[in-house]
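Encoded as structure tokens, the structure appears first; notes follow it.
With one protein chain removed, the remaining protein chains of the complex are shown where they sit.
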Amino acid sequence: MPQFDLPVAERRVPQPEHVELLLEAPALAATLTPGQFAHVWTPGTLRRPISFSRTTPEGWVGLLFRVVGPGTAWLAERRAGDRLDVLAPLGHGFPDPEPGPVLLVGGGVGIPPLFAAAQRWGKTHPVSVILGARSADALVMADDFRALGLHPILTTDDGSVGERGRVSGPVAQWLARQGGGQVMACGPTPMLAAVAQLVGGGRPCWLAYEQRMGCGVGACLACVVPGAGADGRPEWIRVCHDGPVLSSQRLLWPQDA
Amino acid sequence: MPQFDLPVAERRVPQPEHVELLLEAPALAATLTPGQFAHVWTPGTLRRPISFSRTTPEGWVGLLFRVVGPGTAWLAERRAGDRLDVLAPLGHGFPDPEPGPVLLVGGGVGIPPLFAAAQRWGKTHPVSVILGARSADALVMADDFRALGLHPILTTDDGSVGERGRVSGPVAQWLARQGGGQVMACGPTPMLAAVAQLVGGGRPCWLAYEQRMGCGVGACLACVVPGAGADGRPEWIRVCHDGPVLSSQRLLWPQDA
Amino acid sequence: MDVRTAVGAVELANPVLAASGTFGFGPEYDGLVEVRRLGGVAVKGIAPEPWRGNAPPRVWETPSGLLNSIGLQNPGVEAFVAEDLPYLRQQGATVVVNIIGRTREEYAAVARRLDREAGIHALELNISCPNIKEGGIQFGHDPGAAGAVTAAVKGATRLPVWVKLSPNTHDLAGMARAVADAGADAISAINTLVGMAINLDERRPALGGVTGGLSGPAIRPVAVRAVWEVSQAVDIPVVGIGGIQTAADVLEFLMAGASAVMVGTATFSQPGAMAAIIEALPGVLAHYGFDSVAAAIGAAHPGRWTT
Partner (left out) sequence: MDVRTAVGAVELANPVLAASGTFGFGPEYDGLVEVRRLGGVAVKGIAPEPWRGNAPPRVWETPSGLLNSIGLQNPGVEAFVAEDLPYLRQQGATVVVNIIGRTREEYAAVARRLDREAGIHALELNISCPNIKEGGIQFGHDPGAAGAVTAAVKGATRLPVWVKLSPNTHDLAGMARAVADAGADAISAINTLVGMAINLDERRPALGGVTGGLSGPAIRPVAVRAVWEVSQAVDIPVVGIGGIQTAADVLEFLMAGASAVMVGTATFSQPGAMAAIIEALPGVLAHYGFDSVAAAIGAAHPGRWTT
């Protein structure tokens, strides 16, 4: 995983409190797998992990984030021409899906890596998209999916756009409708747990996980989540190195841990 | 001593590594005594003390500094329109001189407060000026003194401008030439000690002192220098509150302390 | 929003006090800080006689921190009573007098002298200053000695006695129990950490006193943990100190178990820091779902976690 010093090509504000920085990075763009992330330098003692949201024909890569604290606030102030120091591509992204339908489920700032997945597999697989957020102004990239010819189902907690409620309803419907297929999801941990439970053991279910990180490269053992080892015994999985995309089968959920 | 949020009206670079910021501060300009200083907010845990270098007819005040570390480096990046958070005017400046000749002696970044003194007393008193620095590119404000109609004698350690050597030579000559008069000086502590020794006890000698500061307002007891109390016993003098301008009579020099 | 709090019998209009040694005796910040708006003011440490303190330089900036080696320079208790106390009394400030000594008897002597004075609300025993070279320093990490000096002071005054602990020990809980058992009315935590810096140009320690006390945001995690540990070890109230800059920082200390806090180093950079914190506190409490300062005290303690 090399280190890059990348110029910001464009800065977008898709929603209030959300910024997408497009970085000029043709070499990186060519090697990215959807679900991989960048560990981005910001002032302070730790970098910030952000998933890649897209690649573009110009050889740009996107980082779309919500401003939640000092790190993302600093990033949000970057302008075209400024440079970002990023370690990338980090971790394992989504595996190439098997033939058949693919469901992408994204919640909040978990949506960006699923857009990257839609870019990659939208033409080779029948892709359905379900996006959730607290409210309309936290729902990002719906238009980007539409521009790919996809028709995302939207849900918001407050009903301000799409269906009122969580993604679980539409996910359950999709699962009931489709005999087989596979699911890729990214979002808050409770959402991932709900999706994993709905999917159950019958179909592949890939989840892009979050955990507080130190190094981002597997060295410090900070970013662990509980998993089931090969022998079924509990083991720690490093999100940065073994993930962030993990099979739902490999994870132990808080209640099982 | 109030707190001000002052816009930078102009930024000048009088020498490499030196910056003068002119701040729009009519209320402050009206009350300043030469030798008083500002405690300027910079990122980090402490403010930075900088003497006022001048006032202007527009109601501006100047801060002229050399870039030596992170605080002054940050200040040097300020541009017209940026704002500075300053506590000012702090401390006691030079007292109104008695009638008669006045010698101003400035070394390096000790020159600015003496220019402020020249502005104040250049018309009411016969003022002589001796300025010293390491080399030509550390000698500031000579032209400003000339613009007041004064003829500063210049000395540099390396002889790159003016006389080669220290200010002591010209100071001794001035003292020998003038029967009476008074001296105001600001610069590195060894220079102040030399000036004080040359002047001796016969004439008023006012020195603008430096010491590492915490609060800048007299509360923390950080900025002390050894002085002789009223009863002759050693006591600590707070540079921020009792100074920075102190009578040479009040100070104990390192060798006496 | 009810921001009132109490440290034992000492009632405070809000939980934000000025920390000892960073606020002089009050008048120095005149025009910048209204002392009567503060929860209280802890004055510079006072000894029976004047102390000279350490050679300059006495401060040095470090990453998010400050080293100081003032060395407890102070005018002595008589000068304090005659020259400094009247201002604070007249301002109606809640006054905590920080006291220092080289021996148990010296501490008790200051306490006894101050017991006669009006306008003092509590004494704070600084048994933790890392800058004095005399015997006093052992009070900071020896539970027996700390208990003995606490008892001596309690015997010399009717004023509430707060004991200020040093973080430079592995056994904060033991120290806290020792001073609580000896009758302390509250514990202040923490004083500075021992640290030092080198002046590379001069090839010598940056501070005249060689080592100094580290304060500022750098030490906040050490302070929060001290408050956490001490507030669970004893039943007397804890005053949290160390690196506080914002109302959110105050809430962190409250949730860790502090009943009030003190702000020190932040005042140097921003004299208005305490006023700004007091102004912001109601909004921050509300944002995190508290309806009073009291409700936040100890809210993160075991058994009270919401997740």
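To keep things simple, chains are lettered A, B and C as they appear, and every chain counts its residues starting from 1.
In this section, contacts are C-beta pairs under 8 Å (C-beta built on N, C-alpha and C of every residue); 3 or more make two chains touch, one makes a residue touch a chain.
Given the structure is predicted, the values throughout are model-derived calculations rather than measurements.
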Check: Quick one: which shown chains sit in contact with the chain that's not drawn?
Finding: A, C
Note to self: Can you tell me which of A:102, A:215 or A:251 touches the chain that was removed from the display?
What the structure shows: A:215
Notebook entry, point to check: Among C:79, C:248, C:276 or C:294, which residue is in contact with the omitted chain in the full complex?
Noted result: C:248
Margin query: In the whole complex, not just what's shown, which of C:58, C:141 or C:164 touches the removed chain?
Written below: C:141
Item checked: Residues from chain A at the interface with the omitted partner, ascending -> 1-3, 41, 44-47, 87, 211-225, 236, 241
Note to self: Across the whole complex, list the residues on chain C that are touched by the chain not included here.
What the structure shows: 62-65, 67, 140-141, 166, 168-170, 193-198, 200-205, 211-212, 214, 216-222, 224-225, 228, 243, 248, 251-252, 255-256, 288, 299-300, 304-307
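One rule holds in what follows: only the chains that are shown with their structure count from here on.
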Notebook entry, point to check: Which of line, ring, star, complete and other names the graph you get from chains that touch?
Noted result: other
Margin query: Using C-alpha centres only, name the chain that sits farthest from chain C.
Written below: A
Item checked: Computed distance of Cα centres, chain C from chain A, in Å -> 46
Item checked: Rounded Å distance, chain A centre to chain B centre (Cα mean) -> 58
Check: Just curious, how far off is chain C from chain B if you go by their C-alpha centres, in Å?
Finding: 36
Check: Touching two or more other chains, which residues of chain B qualify?
Finding: none
